[in-house]
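After this line comes chain A, so read on.
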Amino acid sequence: MTIHGLLSIIAGLLLAPLLQGIVNRTKAVFAGRRGAPLLQQYRDIARLLRKGAVFSGTTTWIFRLAPSITLACVLVALVVLAPAPVEQGWGFAGDALLLAYALGLARFLTVAAALDTGSSFEGMGASREVFYSALAEPALLVGIAVLARVSGGTSLASILQGAGVAGWVSAGTALALVGVSFFVVLLAENSRVPFDDPNTHLELTMVHEVMVLDSSGPDFALVTYGASLKLWVFSVLFASLAVSPLGLSGFALLGALTAAVLFTGVIVGTVESTMARSSLARAPLLLAGACALSILAFILASRFLS
Partner candidate 1 sequence: MAQAWILIPAILILPALLAVAGMLSRSARAALGICAAGTVATGALMAALAALVPHGGAVTVPGGWLRVDSLSALHLVVMAIVFCLGALQAPGYFRHGIADGSFDRRTARRYAGLWFGSLAAMAAVLLSNNLGLMWVGIEATTLLTAFLICVTTTPGSLEAMWKYLLMCSVGVALAFTGTLLVAASAGRTGIHGTEALLWTSLAASARGLDVQLVKAGFVFIVIGYGTKAGLAPMHNWLPDAHSQAPAPVSAVFSGFLLNAALYCILRCLPVAEAATGDAGWARGILVAAGLVSILTAAAFVVVQRDLKRLLAYSSLEHIGIVTLGAGIGGVGAFAAMYHMVLHSIAKSTAFTGAGRLIEIFGGNDMKRIRGSLSAAPLWGTCLLVSLLALVGTAPFGLFFSEFMMLRAAFGAGSYAVGAAFLAGLSIVFIGVLRHAIPMAWAPGEKPANPHAPGIVEWLIVALPLAAILLSGLWMPSFVREAFAAAASVTGVLP
Partner candidate 2 sequence: MTAMLDTVLVALILSNFVLLGSSRLSSCIRTAALQGIMAGLLPLATAGAGLSLRIVALGLAVVALKGFVFPHLLNRALRESATSREVQPFVGYTPSLLAGLLALAASFWLDGRLALPTHSASSILVPVSFSLMFTGIFLLVARRTAVNQVLGYIVLENGIYAFSLAVVRDIPFLVELGVLMDMFVAVFVMGIAIYRINSEFDHIDSDRLSTLKG
Partner candidate 3 sequence: MIPALLALSILTFAASAPVLAMLRRNPRAASRLGPATAVAGCIPGIVAAILTLAGAGPASATASWSVPSGGLSIGMDALSALFAIPVLIVSALAAIYSRGYLRHAESEGRSTAPFWAWYDLLAGGMLLVTVARNALLFLLGWEVMALASFLLVMFDAHDPRVRRAGWIYLVATHIGTACILGLFAILGHAGSLEFDRLALPAAFPAGIAFVLAFVGFGTKAGFVPLHVWLPEAHPAAPSGVSAVMSGVMIKTGIYGLLRFLMILGTPPAWWGWVLLAAGVTSGVVGVLSALAQHDLKRLLAYHSVENIGIIAIGLGLGLLGISLGIPAMAFLGFAGGLLHVVNHAVFKSLLFMGAGSVLERTGTRDIDHLGGLSKRMPATSLCFMTGSMAICGLPPFNGFLSELLIYLAAFAGLSATAARVPAGSTAGLLATGGLALIGGLALACFTKAFGTVFLGEPRTPHAAGAREVDASMRTPMIILAAACLCIGLAGPAAAPVIGPVVDSVLAGFGCTVSTGTAHDALGALSAASVASAAILLLAASVFAARSAILRNRRTSTAPTWGCGFASPAPSMQYTASSFADPIVGLFGAIVRRRRRFEEPAGLFPASTEFSTDTPDVYQEKLYKPVFSAFERAFSGFRVIQHGRLNLYVLYIAAALFALLLWKL
């Protein structure tokens, strides 16, 4: 592994909570507030790590184990994805699937932990979580399939790097559509507006936050950090597609990528501020739309390339 790859992983590990801060700050700006400090998330995590924990009497070992495994999964996802745009020959054929399925494992455990509490609210959140992700997964993987079609690669590195300038020249529209689709997936997977409103405190309307109602102390710190990392991972996927037409390499690419990831936070914040949370019934429509976009992108790409 070269220094670029290593740095990209370290950047993710360190800056992920910052990305959350940027989102929140953007929203505050839109609302005309000063908002929480950019580094608030770091403080939250540190505070949680110092606390003790309260466990529900209903829960079992699954509830205690889940946050750790979830974090491990997201970490592996980060390690697989983060160096891919900057490092030649990183990963292996089909590592995109590892990304998707490691996050799937994380989701399984989060949901199991939520159900372990026996709370009806957490059960509801879990139900929505799996509902959204079941629809997000095809959108994501079909999007990756389009990139594979355009780039001719099978590993994330070859896919993301191969989409580059040549790819944008020949099938730019398709790649743009995939970008949109990825962004929708990002919003859904990270429980952002319009799929979920992370700020609300009405349990009935929440998805991700409601699933972790019973988590506390260090476990909750792991959950929080894991959520930030997950947002980072998806932002990298989106951002790497966005910076690929620039044709950069080396540190320039790394810098541009990091900047783009952080800017993604701004976009997310903007979206959250300008859109309302959509009703439950409309959310699947959006995800289906993302799938449709990916498939359209595929058709376009096929036409452009042949």
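Candidate selection criterion: all candidates are chains of the complex that A comes from, given by their letters.
Rule of thumb we're sticking to: contacts are C-beta pairs under 8 Å (C-beta built on N, C-alpha and C of every residue); 3 or more make two chains touch, one makes a residue touch a chain; residues count from 1.
Because the structure is a prediction, the values reported are computed rather than measured.
Sticking to the defined contact criterion, which numbered candidate from 1, 2 or 3 is in contact with chain A in this complex?
The single touching candidate among 1, 2 or 3 is 3.
Which stretch or stretches of chain A touch candidate 3 in the complex?
49, 51-60, 62, 65, 67-69, 71-73, 75-76, 79-80, 91-95, 97-98, 100-102, 104-105, 107-108, 111-112, 114-124, 126-128, 130-131, 133-138, 140-142, 144-145, 148-149, 151-154, 203, 213-214, 217-219, 222, 280, 284, 291, 295, 298, 302, 305-306
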